[in-house]
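Attaching a single structure in structure tokens format; questions to follow.
Shown here: the complex without one of its protein chains, the others still in place.
Up next, subunit A:
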């Protein structure tokens, strides 16, 4: 690749055009890098090419040629490049770099966290689905693993190991698969061992207006019978009824209750990927508005329909969880192909039903189970390789948001925190790890992803201390059993997630983080517990022996030194926003005023810098960022630092 370097580029502040930083722009094979000129800070902004969702070259102005880069992790970067020609070069290069055509061009194939082969393999083994089905209680009298798809011979978007009712013979499975879109036959997603009810998933039946398939009917019968306590089976079609009906004309459609014995058929209207894509687009336009009024914002949010869609997905998940846990009835879920809405709904229901999926490890397992293994088309949906833009849709983003909405309603129920969700979202797009490559297990195996790349889960697990919810306790009542979200009235329970969609505008977020504060408290508590034990022992031995031991004394002095330090170093670098445009024309503030406090603050920031590089990046004095960093155990801002080994693509763009 051409290594591009452009001097005197200005990086604009999203909110205030007055606040811009001058620096140098570099394009490497994997990153866009902006390095600030200011010698004392030299802040760096790193953006992975795979995060870039669009590049816009705007009309040249007197000051230069503006370039707008929008990212899939909702970062928006505005650059002004002095020379039109340079801007054009950067633009052309980025267009090419942001749209790789071969998997080998993706960052995960060059990313090297310096782990040996064994560590890499151990990382990939962290999440094992066969162990997960064992945990659910499978195999048992009713369910077993089938190798009918061992060479992807029946369904190329399914995993090789599929769990099906014991009574479903290979003949039934194959027959059923021929009657389902893309041969995605009904298979087990979740088994609720308390009452034998299960959640199965498939694609739509090829029923058209009247077609039937004996094996498919037998398959559903087998699923129902695998739950002897219930005399019927719910079949949930997650599409709006109209969409499902339209599919009949194309020889697809939905189950006819008359043809299947003992099923109850139910539509739950979740819109398709195209509606969702445009909904997100509209919501992001609202997020990008410069100083919007409250009405602009609420109108725009409503108009985007985003929260309505989130609620629809939640409603479907709640319906299924209720059917399984309360009614003891098994459910078969499908949409059209059974890899988008079906994945969302099955994973939301599983999360509601099983506390394990609300732990960090369990959440990883859940994504592997319902998304990765069942052939959610990560490459197409998240545009990893250059492809059809109509295939792109924020399907898993919506699931991640559903989890956040639940976290807001059940603050003690999840082992992980918001930062964890944000980092998972980030890496679904980053292509830094191999987990989410390709569109199916088959493709990943052909590409030898596990031999050539690293697993995200191992990386997150290594840093799990950063991702813990301090309010989580495994013996807390909220961590037991099924979560039952309030059903009515409930509209107001679904809220705009600024932590995600305005993630890089730190000025919009609470300036003090309760989570970070509590994490620091918990860490200190742990240290205190350890110290208490040591002190207790020493006291006991002293009282017993009454000997003078100089060594102990010197240790004691060290301890005392520690006591002097304050626990929470909360510093507040905080400047006003633009509350009024009128003030712009007022003579600048006299140097004698207000600076005392600022300089004191800068010192604090310097102190922090040495101990915690991420925090120093967050506190931008001049850009109007009001930043208050509670010292957190070892965590940076909410950005995946270290990920690329160089404080990657985040941090710097905190400007409001």
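Quick note on the criterion: contacts are C-beta pairs under 8 Å (C-beta built on N, C-alpha and C of every residue); 3 or more make two chains touch, one makes a residue touch a chain; residues count from 1.
As a convention for this text, contacts and distances are computed from a predicted model.
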- prompt: For the chain omitted from this view, which of "Cytosolic Fe-S cluster assembly factor NUBP2", "Myotubularin-related protein 9", "Dihydroxyacetone phosphate acyltransferase" or "Ribonuclease P/MRP protein subunit POP5" is its UniProt protein name?
  reply: "Myotubularin-related protein 9"
Field: Residue among A:110, A:134, A:262 or A:512 that touches the chain left out of view
entry: A:512
Subunit A residues that touch the omitted chain in the full complex: 287, 291-299, 301-302, 305, 307-308, 311, 409-413, 470-471, 473, 476-478, 486, 488-496, 498, 502, 505, 507-512, 514, 517-518, 521-522, 524-525, 528-529, 531-532, 535-536, 538-539, 542-543, 546-548, 552-553, 556, 559-560, 563, 568, 570, 572, 574-577, 579-580, 582-583, 586, 589-590, 593-594, 596-597, 601, 626, 628, 630, 656
